[in-house]
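Working notes, beginning with the structure itself.
Excluded from the complex is one protein chain; the other protein chains are retained at their positions.
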């Protein structure tokens, strides 16, 4: 059955809002605003950084604790999101987007590239992250480059 | 009061046009097309590069003069825009977007990251920049990297 104009407009709005959700995540990370980052997730939201020795972080309290510890300082991490693909299904959605990032770690300039596999859900009237799985292609010192780091995005 | 479909479609179109406005800015800068860049501003448009020793540039004539002096050569500056967040309010809007840029300066490769705080206004039928405030996180030689340059985005 053909979608109504109302539904098509709603879907366009949803897609815009989901893109802005990923943009807001970047903004708050760049500013060191840990609580604002955690609040972009659903109450049962999950973060998984797949190719580090990383235990998935589940639920608002754990996310708040995690981001308070890891997003403390402005400009320590500068993420940039591109190549966004979104599939809507009512109040749920899935998407993938690429990330490039600049980190400053122990006085060293670090460059990274990777991608997110995201699940989004509309909760309390707003689109939020139900799950973010982050796969890094590489996270390497700028002086070293990425050529030798290939293949890190496959989960062990 | 719920928005009409007409209004919702208009807002979606506005958001698309504003995103393209920031894309066009990048295109014309990359091509060294100074007048085209200046013409993306409203007649009373303002450019402020906040963390340089920079006096805000106000109004079309001053913008034309500024961009003629600073955007002269193709490929001297390659800006890339991401992470766009836009808030509409009728014929006005505000937004933020992240920028990564590659500069060639005196034979040196320079890399930059920062963000814009923008005000947009519909003027003569098109969305234009009423104000661009550019905050750089860093503008550094590629060989040096950004780790030591942190904190430059806070206005003095």
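Chains here go by letter, A and B, matching the order in which they are written, and residues are numbered from 1 within each.
As a convention for this text, a contact is a pair of C-beta atoms (placed from the backbone, for glycine too) under 8 Å apart; a residue touches a chain by one contact, two chains touch by 3 or more.
Small disclaimer: the values here were computed from a predicted structure and weren't measured.
Of the residues in chain A, those that touch the hidden partner chain are 5, 8-9, 12, 15, 80, 82-86, 96-98, 100, 113, 115, 137, 142, 145-148, 150-151, 153.
Residues of chain B in contact with the chain left out of this view: 5-6, 9, 12-13, 16, 19-20, 22-24, 26-27, 30, 74-76, 78-82, 100, 102, 104-105, 107-110, 142-143.
To be clear about the criterion, only the chains that are shown with their structure count from here on.
In this assembly, the C-alpha centroid of chain A lies 24 Å from the C-alpha centroid of chain B.
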